[in-house]
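Structure first, commentary second.
A single protein chain has been omitted; all remaining protein chains appear in their positions.
Up next is chain A:
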Amino acid sequence: MDFSVVVEYFPRLLEGAWVSVQLVALSVVLGALVALPIALARISQNWWIKGFPYAYIFFFRGTPLLVQIFLVYYGASQFDVVRESFLWPILREPYWCAIIAFTLNTSAYTAEIFRGAIQAIPEGEVEACKVVGMTKAQMYRRVLLPRAFGIVLPAYGNEIILMLKGSALASTITILDLTGMARTIIARTYTPIEIFLAAGGIYLAISMVIIAIFRQVEKRQNRYLGTVSIKVPDKG
């Protein structure tokens, strides 16, 4: 084994890692924004309001992320409407296709996590809102959403790490993320073990940073919030 290639190509690997971090950060933030209305609709008593989020979540959890990426990347260009629309400059870029696919995928999981959190809020706290005469909107804005956010945050680190690992699939549509960069380097150096070991090490390091951040958040919260446990859906 020749680890001098690792030293030589380490800056390139870091470049790739930076792309991976961007992909994950952007899609996680956008995914949370998309997830919120979906979670709220999912809680509704009306079957025709909760029908859409139900199908949405079913689709994105039930199909492989890789298929979703291909659908966005290869699928969008099949339609003239898309090619002629103002969205084309975006949908033509593999980078944005990956972000769109990741956002949609993570939003389905995040919506389920939000829903679990909102439904885990003790009924008594909801009743306390009702007895002061809050409207439904006030109840969500002032108590349910901030409360759900607090409940979710510790568990949410898990979803981000799963997203980080899933982001390796971006390399299949020519993106030079950490995995894509590693493969490019290997094609030149023929040192797959060394380079993939190094790439794996970088993924681990990023995961550990994410875990450390969320552990800190959790510690701060448990100090005054107590613990509420929720069922986090498995990533299939």
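In this text, a contact is a pair of C-beta atoms (placed from the backbone, for glycine too) under 8 Å apart; a residue touches a chain by one contact, two chains touch by 3 or more; residues count from 1.
Just so it is clear, contacts and distances are computed from a predicted model.
J.: Name the chain not shown, per its UniProt record: "SCP2 domain-containing protein", "Octopine permease ATP-binding protein P", "3-isopropylmalate dehydratase small subunit" or "Cytochrome C oxidase subunit II"?
T.: "Octopine permease ATP-binding protein P"
J.: Of A:143, A:197 or A:211, which residue touches the hidden chain?
T.: A:143
J.: Which candidate, A:11, A:89 or A:124, sits in contact with the chain we can't see?
T.: In the full complex, the listed residue that touches the missing chain is A:124.
J.: Touching residues of chain A against the unshown chain: what are they?
T.: Residues in contact with the chain left out: 122, 124-125, 127-128, 130-135, 138, 142-143, 146-147, 150, 224-226.
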